[in-house]
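Shown here: the complex without one of its protein chains, the others still in place.
Entry: chain A
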Amino acid sequence: MRPVVTLDRVTKRYGDLVALDEVTLAVPQGRFVAVMGPSGSGKSTLLHCAAALDRPTSGTVKMGGTDVGRLSETKRTVLRRKHAGFVFQSYNLLPAISVQDNITLPLRLAGVRPDREWLDELVHRVGLRDRLHHKPAALSGGQQQRAAIVRALAARPDVVFADEPTGALDLRSAGQVLDLLRELVDELGQTVVMVTHDPAAATRAHETLVMADGRVIDVLDAPAPEELAVRLTRLAGGEPVR
């Protein structure tokens, strides 16, 4: 299948610190990819580079066939608007505007007319129909995260990046959000890349990338939670994986 995002020997340095070390990766269309690894292993950095939020130090990132590295901040933003949606651990809804306005905000910024039917369907799917006119502060954490997911999908992006989307949620809400993501992949063919610390969450994905020290050290196809848990504990203990 056609890859939506490709990374070719992408390195990201912060001073002396190598956050990403020559990562090569292709995310095919319609896949649900989980990224796991110990804290500080470079997961968020990988996501930021892949989503064109940040520029790599070296290597190339291609999104929608365009090399992101050469683009100006503005051009990158325009490209990202079209191809990528983003879901954050802390929801990042703007407190000053209603949930509905939050959802359509990226479209407004892109100057694109919202697709009413599509939005209605999304809102219905996440069960937020009667909360649309509230301010985000009036919603529960799970509801806020679901609103953020609708926002990420509003422009029908090729790929949705999610950085620990369930990190701030209780078990039940986390389950709902993960189910929602999986549904979107299965029923709408959406591509999703999700960073998580929760092995149970990773099991909903098609495949799981395991990172350590800025490198992708393993790719597991639909791993069982136990297997994942074991690998991660070993990683955390500093033992070699291979």
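Criterion: contacts are C-beta pairs under 8 Å (C-beta built on N, C-alpha and C of every residue); 3 or more make two chains touch, one makes a residue touch a chain; residues count from 1.
As a convention for this text, contacts and distances are computed from a predicted model.
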The complex's invisible chain, by UniProt name, from "Putative ABC transport system permease protein", "DNA ligase (ATP)", "Gfo/Idh/MocA family oxidoreductase" or "Thiolase C-terminal domain-containing protein"
"Putative ABC transport system permease protein"
For the full complex, which residue in A:Asp101, A:Asp115, A:Asp158 or A:Asp218 touches the chain that was left out?
A:Asp101
Given the contact definition stated above, which residue among A:Pro38, A:Pro56, A:Pro136 or A:Pro165 touches the chain not shown here?
A:Pro136
Which residue from A:Ser58, A:Asn92 or A:Thr233 sits in contact with the chain not drawn here?
A:Asn92
Considering the whole complex, not just the chains shown, which residues of chain A touch the missing one?
53, 73-74, 77-78, 80-81, 86, 88, 92, 94-97, 101, 105-106, 108-111, 135-137, 151, 155
